[in-house]
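Note that one protein chain of the assembly has been removed; the remaining protein chains are unaltered in position.
Each chain gets a letter, A and B, in the order it is written, and its residues are counted from 1.
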Amino acid sequence: MTETEKEKLTIVVFSGELDRALAAFMLATTGASMGMDVSMYFTFWGLNILKKNEGSIKSRGLMRRMFNRVNRGGSKRLKISRFNMFGLGTWMMKRLMKEINHPSLEELITMAQEMGVKLIPCTTSCGLMGIQEDGFRSGIESLAGAAFFLNEARQSKVTLFI
Amino acid sequence: MTETEKEKLTIVVFSGELDRALAAFMLATTGASMGMDVSMYFTFWGLNILKKNEGSIKSRGLMRRMFNRVNRGGSKRLKISRFNMFGLGTWMMKRLMKEINHPSLEELITMAQEMGVKLIPCTTSCGLMGIQEDGFRSGIESLAGAAFFLNEARQSKVTLFI
Partner (left out) sequence: MTETEKEKLTIVVFSGELDRALAAFMLATTGASMGMDVSMYFTFWGLNILKKNEGSIKSRGLMRRMFNRVNRGGSKRLKISRFNMFGLGTWMMKRLMKEINHPSLEELITMAQEMGVKLIPCTTSCGLMGIQEDGFRSGIESLAGAAFFLNEARQSKVTLFI
């Protein structure tokens, strides 16, 4: 089967919480392991998942700097969307994952990249939030716009908005 | 290419936050500009996006009136889903959009309407929340039920739940 004949799975990752990020990457790696051609398109808070875990984003303008200080991101710093309880819930979720030997989000992202899952940041969101490409982890694709995403989506067997 | 041969994009807009509304309308206008036939189906909190910006909804019964007082809506009054910080985050987001000359939500909705995107409120949600058609902005479609949405969706190339 040639590359172009592979079934496509496209996931828009809008959310930046740990639980939704886990769901997105579990589905992406599962899809890739089933032989699907997987693209993930990161927009708004979803960009936080791709941000580097070290330091914080350098961006121009006081307001963008403030915004990225509050909204720091990095796969290891995300919180769960419910019952975070000042970090206790997130800490428990991570412990529970370790206990059943479930890969962490960071490990899932690395797995996804090794399996050829494409990680694509949204141009408009990056412009809006003042994030430059050097703010992201290595190995991701170039920025792309909404038209690129819709073009992938209309060729996909499955498209999800998470 | 005739109208009926156009590829369809269908978006359920369940959420009523500014950031998710922006994502929905960016995708809708991009789809329309690519020649897709776009329908947006508004349900629950998503109805807030279509409410008039002036005044508040008149509805029968004390409870519905109270409900629509708290849950006012109007595209200019929506808040972002994270880091709202008593309005500061929403204000910053709007300023950042202006700085990069990104159209506001209000402008995106007008663009969408001019491009022929169909804006359809969900019958059941309107009944539940006591919203009558005169509570909405002009130029939207008649109310329709879930069966109508599913019928559109099963003919669509791409369906998203936002």
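FYI, a contact is a pair of C-beta atoms (placed from the backbone, for glycine too) under 8 Å apart; a residue touches a chain by one contact, two chains touch by 3 or more.
Because the structure is a prediction, the values reported are computed rather than measured.
Undergrad: In the full complex, which of B:12, B:40, B:57 or B:80 touches the chain missing from this view?
TA: Among B:12, B:40, B:57 or B:80, only B:12 touches the chain that is not shown.
Undergrad: Pick out the residues on subunit B that sit against the missing chain.
TA: Those residues of subunit B that touch the unshown chain are 12, 14, 16, 43-45, 61, 63-64, 66-67, 70-71, 124, 127-130, 145-147, 149-151, 153-154, 156, 159, 161.
Undergrad: What residues on subunit A make contact with the chain left out of this view?
TA: The list for subunit A reads 7, 9, 19-20, 23, 26-27, 30-31, 33-34, 36, 81-83, 85, 89, 92-93, 95-97, 99-100, 102, 157-162.
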